[in-house]
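One chain of protein is taken out of this complex; the other chains stay put.
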Amino acid sequence: MQLDDFREVAANYKVIFFDAFGVLKNYEGLLPGIESTFNWLQENGKEFYVLTNDASRGPKELAESYHRQGLYAITPERIISSGMLAREYLDLKVNHGRVAYLGTESSAHYIETAGLKTLPISQLDLSDIADINALVLLDDEGFDWNTDLNKTVNLLRKRNIPVIVANTDETYPVSKTRIAIAIGAVAEMIEMIVGKQFIRFGKPDAQLFMFAYERLENVVPRGLETPEDGHISKRDVLMVGDTLRTDILGGNKFGLDTVLVLSGNTQAQDVEVQIRSTGIIPTYICESVLIS
Amino acid sequence: MQLDDFREVAANYKVIFFDAFGVLKNYEGLLPGIESTFNWLQENGKEFYVLTNDASRGPKELAESYHRQGLYAITPERIISSGMLAREYLDLKVNHGRVAYLGTESSAHYIETAGLKTLPISQLDLSDIADINALVLLDDEGFDWNTDLNKTVNLLRKRNIPVIVANTDETYPVSKTRIAIAIGAVAEMIEMIVGKQFIRFGKPDAQLFMFAYERLENVVPRGLETPEDGHISKRDVLMVGDTLRTDILGGNKFGLDTVLVLSGNTQAQDVEVQIRSTGIIPTYICESVLIS
Amino acid sequence: MQLDDFREVAANYKVIFFDAFGVLKNYEGLLPGIESTFNWLQENGKEFYVLTNDASRGPKELAESYHRQGLYAITPERIISSGMLAREYLDLKVNHGRVAYLGTESSAHYIETAGLKTLPISQLDLSDIADINALVLLDDEGFDWNTDLNKTVNLLRKRNIPVIVANTDETYPVSKTRIAIAIGAVAEMIEMIVGKQFIRFGKPDAQLFMFAYERLENVVPRGLETPEDGHISKRDVLMVGDTLRTDILGGNKFGLDTVLVLSGNTQAQDVEVQIRSTGIIPTYICESVLIS
Partner (left out) sequence: MQLDDFREVAANYKVIFFDAFGVLKNYEGLLPGIESTFNWLQENGKEFYVLTNDASRGPKELAESYHRQGLYAITPERIISSGMLAREYLDLKVNHGRVAYLGTESSAHYIETAGLKTLPISQLDLSDIADINALVLLDDEGFDWNTDLNKTVNLLRKRNIPVIVANTDETYPVSKTRIAIAIGAVAEMIEMIVGKQFIRFGKPDAQLFMFAYERLENVVPRGLETPEDGHISKRDVLMVGDTLRTDILGGNKFGLDTVLVLSGNTQAQDVEVQIRSTGIIPTYICESVLIS
């Protein structure tokens, strides 16, 4: 397996999309030295966005967590999270009543929109659900798995309402050797039990990439045969992630070149087997996004 | 939909296999008047067995729960449970070390076999698992779903061991209007996360039916063209259950005639849609097994 | 079930997205009287697009088929097909070599892009595949299912290349009472056999809706709090389709209001059961898009 140097790869693109967990940070915090990567991006006039399957907080809180660790380059408007898609869905499609949720209070706070109240499943009274007009699965924390998942199943048997899964990840690493079950896997169990079709937001789905792409200045108008100087097209955008199933598949499908980094979910000794067995093929493979 | 009278149907068979939950009992206890059914069976010389996807206790404890409610016809040797299959598997295939489990202490006590110690996942130390040689999923109670399911996933990433699912049910009713998630659904989530093939015991699988069939006296030898008087063949056995996906599918596949009763999971207003949509077709449909 | 009048519903929106098959036409051709619907749209200044899971031909050929039947309102630039997404993917991601395909010659002709040759699987020589850099599943016609599906499986075992499914439909109606297997179902079988992750284009995926949405003039810039006069937002767009799993799920997820029509896949007597069992809920239900 041939490894490429991230700097050399990135030099050929105008815009970089980064996954967050496993790329910029891990269970211990920011990757040591990550600042130099963002310094290089700014010195070389590269635009960048962070695309993350994270609905635990809003972009403002997510950005603050980078700032607290000394990385100031990542501002709220540079963060595109699956929680934002869930929020837009509720804003457009659910106009009144209450939205039940599984997750933390802060995750619910962010998705609250004009005319919508949120209610944690833990506080839900199954005999008073006539005005529950949606259910949102936000985070694996903030509820009792046994009691509240049973309540969730019963809610969905009584009320035929849209169910939004705001984070499609199945697991996430909590240490060098251990992982935890993410809400995406819980969602698949509930969906299988109730037999209904949930609405999922997050990579590999195209919408998260579209959200970021729409923020770019000077995007070449579709249909224009020969882009003019300064125009940005999908050919100018590079997606960087640590997970084949979400980051790389999604980036490829959206039409972007992709970089798989080995600083997160995918380990060096497994990468070739995984690429062959899944058929998900990154354009490049790099050790990490760190620039020495 | 034409309903048949259970007594008239049962009169044509020598042996009756009963599912337990939703057929003989429900969330409130025994079906009122169920004794008369068993009196009728005995007066008419019908043999019977109870085939249940239940690994929460052994046959002795299961029988006692019937006796405590005043039904003495159901003796331990008339009960075939999926827990018995799990126990046989461990006895034949796992000869030493410890067996980790999810479930109650009493469920684990039953599956303990010569040379095997059991260990609840809650007490498992992930740094001391070298002698964990199997994992058994027994019951949805007796553990903390969040903590212990995460430990289970990490155990299975470190140790490549057989995983036995001793109850394939996805849900069970806890009241007239509510259900609870059963260990079978939890098993499917874990299996999906770790990507391994678990070993499932319970209806609709043939093994539970075989266990019961082997107990019958005078079974006609396979290959014998014309059964002699008194011989029992699969044509003489009737399977009765409340669930298409387990009782009826399993009974049909094993070659038995089947009765769907409407006293449990399947409700009268849904039965025709469910039979058409699943393609699982019972030989008869009865209100219940009660005999007036 | 309460049926709405299509004209009254459509009057509240500025833009209408139509599915084609089952909405504008069926196995017998155009819906009789469909012209009046498009006359009404034009008289009332409604913009419209046709979003179709069809990769059998390009937009030009698709438009001509409407013109041949006397419907001239549907011009090529008003048609967004899943084949266009497949074409864009190949244009962006596959720069050289040959693209093997399952489908008709005309379907392949359309997806040919600069620097790419296409090759039907029927003409593929399994001993000469070093330059096959992608496989595209376009249509269920134009190949021998037995011979060529076996060749496809063997190609994918030897070459780890992206596989594009340009039509996600599982079946399509061929008469009032019969359906045929579509390439989407064939794709699922091949994917299951080779165990790889294919790239699917078509409803319910967001990309097809994106393609259409980008064509709209005067779309309100994202982030703008209060749209100005004449601005178009997702609130102004109505998606009309005959299939819950593709048209309605996709429209809902993209944030649009949706109309389920009963002139195609979904029949009046099944609609309530299907909505309840799938949890896919249209905003409105109309008999058809016909305007008397």
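The chains carry the letters A, B and C, assigned in the order they are written, with residues numbered from 1 in each.
In the analysis below, a contact is a pair of C-beta atoms (placed from the backbone, for glycine too) under 8 Å apart; a residue touches a chain by one contact, two chains touch by 3 or more.
Every value quoted in this text rests on a predicted model; they were computed, and no experiment measured them.
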Missing chain: touched chains present in the view: B, C
Of B:V50, B:A63 or B:I275, the residue in touch with the unshown chain: B:I275
Residue of C:A73, C:L92 or C:A185 touching the missing chain in the full complex: C:A185
From B:E47, B:E188, B:D205 or B:D242, residue that would touch the chain that is not displayed: B:D205
Sole residue of B:I79, B:L119, B:L249 or B:V289 that reaches the chain not shown, by the stated touch rule: B:L249
Touching residues (missing chain, whole complex) on subunit B: 88-89, 92-93, 156, 160-163, 194-199, 205-207, 210-211, 214-215, 222, 234-235, 245, 249, 252-256, 275-281
Sites on subunit C contacted by the missing partner chain, in the whole complex: 126, 140, 144-146, 149-150, 153-154, 157-158, 170-171, 177-181, 185-186, 188-189, 192-193
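What we mean here is this: only the chains that are shown with their structure count from here on.
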Chain contact graph, described as a line, ring, star, complete graph or other shape: line
Chain copies touching (subunit A, subunit C) - same or different residues, decided at half shared: same
Centre-most chain, if every chain is reduced to its averaged C-alpha atoms: A
Chain centre separation in whole Å, for subunit B relative to subunit A (CA means): 41
Subunit C: positions in contact with at least two other chains: none
